[in-house]
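A single protein chain has been removed from this complex, and every other one stays in its place.
And then chain A:
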Amino acid sequence: MAQAAETAGAKRRPRAAKEAPMTREQLQQAYRDMLLIRRFEEKAGQLYGMGLIGGFCHLYIGQEAVVVGMQMCLEPGDQVITSYRDHGHMLATGMEARGVMAELTGRIGGYSKGKGGSMHMFSREKGFFGGHGIVGAQVSLGTGLAFSNWYRENRNVCLTYFGEGASNQGQVYESFNLAALMKLPCIYIIENNKYGMGTSVERASASRDLSKNGSPWGIPGEQVNGMDVMAVKEAGERATAHCREGKGPYLLEMKTYRYRGHSMSDPAKYRTREEVQKMREQSDPIETARKLLLEQGASEAELKKIDDEVKAIVQDSADFAQESPEPPESELWTDVLIEEAR
């Protein structure tokens, strides 16, 4: 459950409602969405192993509850932006598995026609603004997306995700200042998976409670159990309500964990196998949701149906990603500039 970490000058937030944070239908949807990300990422890892995906490939396995819980708080027109560990965010916003997987294999059917790759995909239609490869750059960009909502005087908010490693970048704090100064509807979500590449958060950040990193600017912050999709949604509801009311930015530190290495070629020697195993066995967000669903009366058959549906989507995406052709050579020259008739 969410543990409030009230910041120094911030007003007390309203207490969480007593009723369950999710209906059974919502929990089932969350389970399905998290499972889709898990299976998709496993498949991506497999295709990488087969040489079908090149370059860097950063998997989201273990962190699924964060994006799925947050996405449940969004309204049409809201924006999402994140770093290079972005496949989960794309699937959570409703982007098609086929288009994402085909981008990973560098094919014309990919969201960027094969020209962006794992770290650079976008869907204006789904409100997903990337996919950014420079650590921390998306934090200023997300602040700008929030600015566009402020400028248009609408109710929309921007979810700006970044890792605890990126939270040491200077532009993060420039953005905090700007957002707080202008009261921009920006929710900063630090996905603290404990390791920035191979460096643990304790070795990289002098701040011991990242949820307080916005406190000099009066940005309210909370630490959230990012392995619990219901806790994430609960905190997300508070954050989005705050932003939609015009009260300015909000900061959520998601305590989460990635099971895999930083990228596919990371042997992860900076932590023990036992540490990873313990998280998997005791805190897995999908297993937790599955147990809860069974307790609430869901049948094994119902869950099996979800598992099968998810597997079929992922397998279809993998097939599509191999069958879709490579981009034609003419694509080399397109999309450098927009040329308009004057």
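Simple rule for what comes next: contacts are C-beta pairs under 8 Å (C-beta built on N, C-alpha and C of every residue); 3 or more make two chains touch, one makes a residue touch a chain; residues count from 1.
The working rule: contacts and distances are computed from a predicted model.
Hidden from the displayed complex is a chain whose UniProt protein name, among "Acyclic terpene utilization AtuA family protein", "ABC transporter permease", "Pyruvate dehydrogenase E1 component subunit beta" or "DNA-binding protein", is "Pyruvate dehydrogenase E1 component subunit beta". Considering the full assembly, A:V139 is the residue among A:L27, A:V68 or A:V139 that touches the omitted chain. The hidden chain makes contact, of the residues A:Y31, A:Y60 or A:F122, with A:F122. Contacts to the hidden chain, counted on chain A, fall at residues 39, 42-43, 45-52, 54-56, 61, 79, 81, 95-96, 98-99, 102, 107-116, 120-126, 129-134, 137, 139-148, 151, 170-171, 174-175, 177-178, 181, 259-261, 264-265, 267-269, 273, 280, 311, 315, 318-320, 322-326, 330-331, 333-340, 342.
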